[in-house]
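Here the structure comes first, spelled out in structure tokens, and everything after it is commentary.
With one protein chain withheld, the remaining protein chains of the complex are depicted in position.
Let's look at chain A:
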Amino acid sequence: SGELMDLIRTEGRRMTAAQPSETTVGNMVRRVLKVIREEYGRLHGRSEESDQQESLHKLLTSGGLSEDFSTPYPLLRANVIEAINELLIELEGTTDNIAMQALEHIHSNEVIMTIGYSRTVEAFLKEAARKRKFQVIVAECAPFCQGHEMAVRLSKENIETTVMSDAAIFAVMSRVNKVIIGTKTILANGALIAVSGTHTLALAAKHHSTPLIVCAPMFKLSPQFPNEEDSFHKFVSPQEVLPFTEGEILAKINVHCPVFDYVPPELITLFISNIGGNAPSYIYRLMSELYHPDDYEL
């Protein structure tokens, strides 16, 4: 199984290098590696409770040998395939699991704010709308204005929706009860990499002491830390910000169109994922359950 893990790791590295902003690819590779380690450990006869993580306890009591994955087990393949199928089933059910928790968080006559378009938040709000009456304000999230599509979908379910520009976020925030957003990635310290404009939303919410709830499935949790602050940035064509027809101006200025925003963990109140609600300070624990520390660097 050592060879299998190396193979998967090489493929994983290739895929993440191809599209670094899609962190879920790397996350899934790490999940699979953890599955293989667990199945190997189970067959190898190690007890279920033994901790795979580095800990002070392990430092003191270990006999010194690190895990050697070279013993072949014929059953390993079948077990790994079964475990991966379970993983697939879990992944397919994540949106429903998150939506099921909607009723606990959304109450009648509330004003909810969201930004851009997120399938998870859409399902979350739709599920709540079946039993509760509330209003939604959607920030349009320029320059791609995905907020418009979100508003159309929500209003089809008879939810009272208002669209407003990003500049009005702070102005409207005093009337908002909760902010519910989706995200692209959750980092290891509980921070977010989300669509551009989210940091503004989070700061406005903090200023008004409005709870900020992030709905995101567990596969978006990535064991990276925000070390180089600008390294996650993805810039796309500035055509959306300032169209190429404005050629005279374009020659004299620099135009950027960043896609992502970094939101620090202090601004977030709650993470709702398929395994329940958690505080940002607990993310480290969830990570240790999903991935093995040796796999953090693929």
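What we mean here is this: contacts are C-beta pairs under 8 Å (C-beta built on N, C-alpha and C of every residue); 3 or more make two chains touch, one makes a residue touch a chain; residues count from 1.
Operating definition for what follows: contacts and distances are computed from a predicted model.
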UniProt protein name of the chain not shown, from "Growth hormone receptor", "PHP domain-like protein", "Large ribosomal subunit protein bL20m" or "Translation initiation factor eIF2B subunit alpha": "Translation initiation factor eIF2B subunit alpha"
Which of A:His107, A:Arg175 or A:Arg285 contacts the chain that the document leaves out: A:Arg285
Among A:Met28, A:Ala188 or A:Leu203, residue touching the chain not depicted: A:Ala188
Which of A:Pro20, A:Gly276 or A:Pro293 contacts the chain that the document leaves out: A:Pro293
Residue ranges of chain A at the interface with the undisplayed chain: 51, 54-57, 59-64, 188-190, 225, 227-229, 281-285, 293, 296
